[in-house]
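What follows is a short report on a single structure.
Of the protein chains in this complex, all but one are displayed in their positions.
Every chain is named by a letter (A and B) in the order it is written, and numbering of its residues begins at 1.
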Amino acid sequence: MEQLFFYIFAFAAVISAILVISVRNPVHSAFFLIVTFMQVAAIFILLRSPFLAAVQVFVYVGAVMVLFLFAVLVLDMGKETMKEHLHGQSIPAGVMAVILFLLMCYMVVKGRIVANPGSYGEAALVNNTEVIGRELYTRFIYPFEIVSLILLVALVGAIALVMQSKGKEQGK
Amino acid sequence: MIIPYLGVLIIVGLVGFMGVMSFFASFIMRPRNPYAEKLTPWECGMEPVGEANAGHFRVHYFIIAILFIVFDVETLFLFPWATLLTDKGLSGFIFIEMIVFVAILAIGFIYAWVKGALEWV
Partner (left out) sequence: MLTLTHYLILSFTLFSIGVAGVLLRRNIIIVLMSLELIFNSVNISLAAFSYFLRSLNGTVFVIFNITVAAAEVAIGLAILVTVYRARRTVNVDEIDELRG
């Protein structure tokens, strides 16, 4: 039963991912990307981490895609998208992507895991958010605080870049 | 453990189905007699000039979205923190931890405020 759901979600994710890179209009692309993100959230639930699924939905679908759609809105995409065409690089690039995929599949089928399994079985993951929080706020304090610096740099950098170009626009 | 999430899946499926069905039902039931005047975007207004996707929107929407994404990620870290606050042994420590986290992000917020990113003029 679980296997059936896995195949449904995986198939939908792969199909919509292919559509993301093959449709011309960036807005359609963004909507197919939302479908892919929802399927990935479902895969996270199959992997027994509902917290990750919730985070996936509210960060990726809720915030990242809004940012992408606003970027499409602010830019003048109309003429640009229709002009786009494939070029000489495309055939070797496609072949390289396929070779990369086959190589990775070969490695994962041939490889085997030598690490010892830890203690977080399915029973330990029932209160998923609390279990993750306990790990996050004890063993991973320093990464957690550094992440706030990354977010600060991203916020300041993005605001500085966009406000600067906005000032230039008004000066004209 | 994942059986309760079947309900979430069913609701998502139902919502999608309802959305598609409401479009489809109005597609088959609507009267259809188009003429040139009716097909213009504003039937009793000005003729639209140029394309709608020609970037007439202000960059300000984008700045608000950047602020939203950063504080959305901050909320992500507040959820596991909130579930742990009932733990007596850990709560004082993680409370201070979160104060530091929020204070660092507040610097960015103050920067955006001083820079005028929040003003809609």
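Quick notes on this one:
Just so we're on the same page, a contact is a pair of C-beta atoms (placed from the backbone, for glycine too) under 8 Å apart; a residue touches a chain by one contact, two chains touch by 3 or more.
Note that this is a predicted model, so its numbers are computed, not measured.
The undisplayed chain touches these shown chains across the complete complex, A, B. Listed by residue number, the positions of subunit B touching the unshown chain are 59, 62, 66, 69-70, 72-73, 76-77. The chain not shown here touches subunit A at positions 2-3, 6, 10, 13-14, 17-18, 20-21, 26, 29-30, 33, 36-37, 40, 43-44, 46-49, 51-52, 55-56, 59-60, 63-64, 67-68, 71-72, 74-77, 80-81, 83-87, 89-90, 93-94, 96-98, 100-101, 104-105, 108-109, 113, 115, 117-121, 131-132, 135-136, 139-140, 143, 147, 150-151, 153-155, 157-159, 161-162, 164-165, 168-169.
The rule is short, and it goes like this: only the chains that are shown with their structure count from here on.
If you average the Cα atoms of subunit A and of subunit B, the two centres end up 16 Å apart. Within the complex formed with subunit B, the residues of subunit A that make contact are 2, 38, 42, 45-46, 48, 50-51, 54-55, 58-59, 62-64, 66-67, 70-78, 122, 125-127, 129-130, 132-134, 136-138, 141, 144-145, 147-149, 151-152, 154-156, 158-160, 162-163, 165-166, 169. For subunit B in complex with subunit A, the touching residues are 1-2, 5, 8-9, 12, 51, 53-55, 57-63, 65-70, 72-77, 79-81, 83-84, 90, 93-94, 97, 100-101, 104-105, 107-109, 111-112, 115-117.
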